[in-house]
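The block underneath contains the structure these notes are about, expressed in structure tokens.
Every protein chain of the complex appears in place save one, which is left out.
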Amino acid sequence: MRIGVLTGGGDCPGLNAVIRAVVRKGVTVYGHEFVGFRDGWRGPLEGDTMPLDVEAVRGILPRGGTILGSSRTNPMKIDGGVEKIKDNLASGGIDALIAIGGEDTLGVAKQLFDRGVHVVGVPKTIDNDLNATDYTFGFDTAVNIAVEAIDRLHTTAESHHRALICEVMGRHAGWIALHAGMAGGANVILIPEKPFDIDRVCAYVESRFKTRYAPIIVVAEGAHPIEGQMALQTGELDAFGHVRLGGIGETLAKEIEKRTGKEARTTVLGHIQRGGTPTAFDRVLATRFGLQAIDAVHSGDFGTMVSLRGTEIVRVGLDEATEEIKTVPAGRYEEAEVFFG
Amino acid sequence: MRIGVLTGGGDCPGLNAVIRAVVRKGVTVYGHEFVGFRDGWRGPLEGDTMPLDVEAVRGILPRGGTILGSSRTNPMKIDGGVEKIKDNLASGGIDALIAIGGEDTLGVAKQLFDRGVHVVGVPKTIDNDLNATDYTFGFDTAVNIAVEAIDRLHTTAESHHRALICEVMGRHAGWIALHAGMAGGANVILIPEKPFDIDRVCAYVESRFKTRYAPIIVVAEGAHPIEGQMALQTGELDAFGHVRLGGIGETLAKEIEKRTGKEARTTVLGHIQRGGTPTAFDRVLATRFGLQAIDAVHSGDFGTMVSLRGTEIVRVGLDEATEEIKTVPAGRYEEAEVFFG
Amino acid sequence: MRIGVLTGGGDCPGLNAVIRAVVRKGVTVYGHEFVGFRDGWRGPLEGDTMPLDVEAVRGILPRGGTILGSSRTNPMKIDGGVEKIKDNLASGGIDALIAIGGEDTLGVAKQLFDRGVHVVGVPKTIDNDLNATDYTFGFDTAVNIAVEAIDRLHTTAESHHRALICEVMGRHAGWIALHAGMAGGANVILIPEKPFDIDRVCAYVESRFKTRYAPIIVVAEGAHPIEGQMALQTGELDAFGHVRLGGIGETLAKEIEKRTGKEARTTVLGHIQRGGTPTAFDRVLATRFGLQAIDAVHSGDFGTMVSLRGTEIVRVGLDEATEEIKTVPAGRYEEAEVFFG
Partner (left out) sequence: MRIGVLTGGGDCPGLNAVIRAVVRKGVTVYGHEFVGFRDGWRGPLEGDTMPLDVEAVRGILPRGGTILGSSRTNPMKIDGGVEKIKDNLASGGIDALIAIGGEDTLGVAKQLFDRGVHVVGVPKTIDNDLNATDYTFGFDTAVNIAVEAIDRLHTTAESHHRALICEVMGRHAGWIALHAGMAGGANVILIPEKPFDIDRVCAYVESRFKTRYAPIIVVAEGAHPIEGQMALQTGELDAFGHVRLGGIGETLAKEIEKRTGKEARTTVLGHIQRGGTPTAFDRVLATRFGLQAIDAVHSGDFGTMVSLRGTEIVRVGLDEATEEIKTVPAGRYEEAEVFFG
């Protein structure tokens, strides 16, 4: 068989580990050939390919990013997009496609499968917000990077009697904030799933200041206060006329300063959460995902995607990738609340 | 309630996180009091205690080791050991005990429970070889430390055209070797569960030398060759007349040198695998174990131990702790073999 | 002798290492006694002290922050401040003072010395901008944290064909940006000492995009464009009516996007640069500074501060601490420019 591989959406530590596992097993065990498509769906859409053999994947296991490049190109929004992809696959002699990506990338994969393309998916979301799998690779790395930063903030917070806020990724789901906050010993964790009460947040801050330690607040970028409670910036204009949303971390710092009279400072971790070498957990998970994906292709089990259930890698339907996202259940948040204040 | 806490056996990153979670929730949510017993079962045996309140557990979450100390004291092997413990618990007004430890520590806990002691267990094994739970804390940290070392060895191996062997923990189960080897891109992984064929190992080494990269071998301390195949050291005498077992890593290096004519060197990671700050995964797991353990005590669910199943923390019987150990299944090893050579 | 110790100004990895070295040598070698003053000059001003013996400094060597706390209190700006300090030292039986801090803290130390107080200084500036010493502790840690972040940004930049900007500390001197940028393989480094030409910056960005790699720009917070060249934000009002200065990193991202049509994103490292465990270099330097400081006190060499010259720790006059700051010389910047683009 001749198999195409692509990576779509935001980058995520472990993408290269998936690609390597797919190619290594595909070539050495099954004798398949591979073609890399560049920059997500743009690759098959425009027929932009790169060589992908055992030599091409040597040494990439510990490297962040993706050797295939990525983009957010959506062929479904392009006139004749599906036909172009089918034509390019046919003319390139591609028998099957492995698509590694998040909700959007796998949504396209599902639609292509429905139109006859042989495709297997590998789920990727650094936010860990996919119902179809216990964990996704990249999440563990992001959490560890955030925890390392929080560990560092603790000493500054203590030395200066100052509240420190760490804003982490998570627009719709608070998994990174929850895990990083719990592991980092945060005094408050704020997640999108539960609008926060600014009065309680300030009460925690003030109670913490009474110990010899200072408060650390971990906030997901998508967290927000109970409606009407806090004058949130919804869209100031920046110097160039673009709408600019005040980050929740910064807004929160000012509100806490105003209400408690204590200094508060914010660090926004941003892109460093999704770059660099993956943790061991993510390397193993990504590698096992890749092995299972090539097995699925080899056995002709198309329209599926790979998934972690407990300690096993299984296959589920590609449609599960686009189900409602997996948010933090109330019980998990309450577990963490024990440590607030 | 007045609750005793102890940690037994080898140390493991995450022990302090368990202790902290138990005490924080026990005090602030349930209003219980705590007593720390020093050095595993020696503490309740000799009535050696230390104060354990919210202040005592501040700042310990990121710290390796255990503030309670540890030992391998086994009260079952001491005349009247059980009675002494029951007396000391009674005179100290201790209503229940939380025992954090491995097979040995929890085996004692089970026997004490059978004799009427109110005890809840928290499983701890850095080797991850416990059937009763998907993962134990400390394992993820150990694997990450090993992977960091393997990443470092790669560059030396390449620069000097030399085989490098990394010996990791694992006397009876090869989990650390399997995960670290898979995550570190090892060319051969040797585990206790599967006696290795030295001819195949040397074949992998030689095939790897044909690429521009050099071979990395990850070997669990308990791995061994197919019987009779390799002249293994069973016990030379050292300078002080003690029997000294040649480590498998060193023995293997010499055998590879002899058979392939290539240089081979061994690094034995030893104690650095079990020390230092826990990873985010281990901090979260240990914290959740601690929360579940105090819930079990609070609700009087004694004779149980906490366990991870998928993403949930559940309770299982203490007797499961001493069941046959969880070894690496053949399927998991075959997964990894794809990358050998 | 009875000796007071204080730490002033922003925190910096290595402060605890200095304190530990002072106390360990002072007590065990010279037999002196110590008193900790809390929160910089606020301590002696208000007579706020804490015990400081060998037990108090155990285990603090690897810890960031300062066990003594810090503040920016300036007794020179307080009526009768000097007299209050002298009174508190006298009534506390304090024979000498070791002041650990930056330009401000040591400036006060100098003035107190001129008025008869027995004081020895230890220089501290995370920005490394002090003429009187080759390096200051904390700088190496800050640079390593920045480099780790830049390493992570590289993979994201490449995967997404996007320029990434990393804003680091350095209001008046670009040492952190220079060293982190050189060590991180930045394609452009911008420092306060040399106003940048936005046209050249964009030219570097565009030339880099022509390779398969993406541009990384490291910018010191105090860097700025050639006058008049770029519409810089000088002070928009934020939600709470405070003046808010648009960070140079964010401003630069927008300007690059506008001029090149390529995406650009900024990460502001902020407080994580000054927290957490010090590197080996900083621990050794801080320890040696502490040893030299207590030697100076013991031999009555007041009015001095410790300093690194080559590999030696020497003493210089306290007045050197407040000389003109050490900025990046043109030659060092030109060295780095070789790698731009």
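When the chains are written out, they are named A, B and C in that same order, and each has its own residue count from 1.
Assume a contact is a pair of C-beta atoms (placed from the backbone, for glycine too) under 8 Å apart; a residue touches a chain by one contact, two chains touch by 3 or more.
Note that the structure is predicted; figures quoted are calculated from it, not measured.
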Left-out chain, listing which of the shown chains it touches: B, C
From C:179, C:194 or C:315, residue that would touch the chain that is not displayed: C:179
Options C:117, C:214 or C:291, residue touching the unrepresented chain: C:291
Absent-chain contact - pick from B:154, B:298 or B:332: B:154
Absent-chain contact - pick from B:4, B:26, B:44 or B:64: B:64
Selected residue (touches chain absent from view) among C:35, C:147, C:191 or C:268: C:147
Residues of chain B (touch criterion as defined above) contacting the omitted chain: 7, 10-11, 13, 15, 39, 63-66, 69-71, 145, 148-149, 151-156, 158-161, 164, 231, 233, 236, 238-240, 242, 246, 251, 254, 258, 265-272, 274-276
Positions on chain C contacted by the hidden chain, ascending: 21, 24-25, 28-29, 58-59, 61-62, 134-135, 140, 143-144, 146-147, 151, 179-180, 182-183, 185, 211, 213, 277, 279-281, 283-284, 287-288, 291, 309-311, 335, 338-339
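Criterion: only the chains that are shown with their structure count from here on.
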Pairwise touch network: line, ring, star, complete, or other: line
Middle chain, criterion being Cα centroid separation: A
Chain B and chain C, separation of their C-alpha mean positions in angstrom: 40
Numbers and ranges of chain A residues touching at least 2 other chains: 151
